[in-house]
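Note that this complex is displayed minus one protein chain, with the remaining chains in position.
For subunit A:
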Amino acid sequence: MSGAAVLSLRQVSRSFGPIEVLHGVDIALSPGRVHALIGENGAGKSTTMKIMAGYQPPSSGEVLLDGAVTTFATPGEAEARGISMIHQEFNLAEPLSVEQNIFLGRELKRGPFLDKRAMRAKTRELLERLECRVSPDRLVSTLSNSDKQMVEIAKALLRETRVLIMDEPTAVLTSAETAILLRQVRALRQAGTAVLFTSHKLNEVAEIADDLTIMRDGAVVWSGPAAEMDEHAMATAMVGREMSDLFPPKDGRPGEVALELRGLTVPGFSRDVSLTLRRGEILGIAGLIGSGRTETFEGLCGLRPATGEVRVNGQPVRISEPWQAQAMGLCYLTEDRKTRGLLLAKGMRENLTLQALRQFSRGLIDTRAEEAALDEAIREFDIRGSRAALVGNLSGGNQQKLLFAKTMLADPRILIIDEPTRGIDIGTKQQMYGFIRRLAAEGRAIVVISSEMQEVIGLADSILVMRHGRVTGELSGAEATEDAIVRLAMGVAPTTAGTAA
């Protein structure tokens, strides 16, 4: 295999300060093949990819391009030699338009002037290929996460890439969008491109990967043709233990009503949302991205202007600021950990206690108590990564766990969790689901917003489906099937819904 490899790593190690996070990694990408790299959060997948794309140098070991040892001084150099990378975090210039982003640094010119017409046409063509319906003029800052991802992919498609590296490209995509992306990947494979990608959704890996590399704790633990591994075997190899049921049993006994919404309206996003949530209950909110789920609950928690009747524990309340919501025991855990959830330039301790700082301060902040809380959170949520590191340097999944721990310190009685397991590995997912169920069992009322249908079905006691900002139906027990959700989410008949499922 390595004989025909375009790009490979040989015995690559990488240290950050005194801590070695990659230990002698070998991996080889072949033209016309899709290579999946999987592993737990913090296993070193992103670091491996960054080394391959020239974003970081290896501490020791070699990068080989077409069999020859190479060093990339800059990512630009790697790019010039046909290697593109799409990052786990978006790498877009938010204030610029879609078109300007796609052509950033490689603008088409006619004489000294920009050739706007050609760029416009090319942008349209790329977006069409990705079945993405945003206008080239839209500012990237106004796009949804999934559209941003499509722009990232369009940017990579524009370049003549021999090697395309994608770090969790599908984490923010719906299943329909994922299907589009996978079609593009197949087309690239057909054209002879070597593709490397990571995903925590093992069904995608099983579906598209030709080769597979599994990492655990910074080392490769298995490598070979993907066909030799089924999803269960992958999960076991990643986590290093036998995986039992992913979802905990639904043994909740709903108590009295904790939250009641009547006609909640968030202008521009959702209309007339009503629901009843009981203590001990997990309510799932399903729907397509853009169906107004996030905005509805942000409106509820004072993060957006909203109107309508809200009752907490039977008392009518008015919430116009998030801190008021928190004072009533109502917390919203954001889906966007990078720009709304965590201070990336600060350490774990400051982030952990930010939401509940009053608990830690009697005049002065008790740093000792904060450290103890961090110890506790690291243990309880199994957060991996050096304590001294900035949160921006933690792996994506570990950031998510920290965000969860942070919100739980505020001890919410009613907790709204938006995309709880985005970018989280399967072993941790199982832990999180168990954890969310335990929170419900403690008598808390929980709302889980999720684009992963398996997740809502497996976790929630009942499910509300939203479409275009309205609740289109409620499902519980045996009615809660993927097909039923898709039908309500798309507003189409069951026969045509099959393609998107």
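The working rule: a residue touches a chain if its C-beta (ideal position, glycine included) is under 8 Å from a C-beta of that chain, and two chains touch if they have at least 3 such contacts; residues count from 1.
The definition used in the following text is that contacts and distances are computed from a predicted model.
Its UniProt record calls the unshown chain "Ribose transport system permease protein", which is the correct pick from "Sarcosine oxidase subunit delta", "Fumarate hydratase C-terminal domain-containing protein", "Acyl-CoA dehydrogenase" or "Ribose transport system permease protein".
Looking at A:89, A:207 or A:231, the residue that reaches the missing chain in the full complex is A:89.
When the omitted chain is restored, the residue from A:9, A:27, A:181 or A:342 that touches it is A:342.
When the whole complex is considered, the residue among A:66, A:245, A:272 or A:321 that touches the unshown chain is A:321. Although one chain is not drawn, the whole complex shows that of A:237, A:390 or A:492 it is A:390 that touches it.
In the full complex, subunit A touches the hidden chain at residues 16-18, 50, 55-57, 74-75, 87-93, 303, 321-323, 325-326, 331-332, 334, 339-346, 350, 354-355, 357-358, 360-361, 363-365, 388-390, 392-393, 406, 410.
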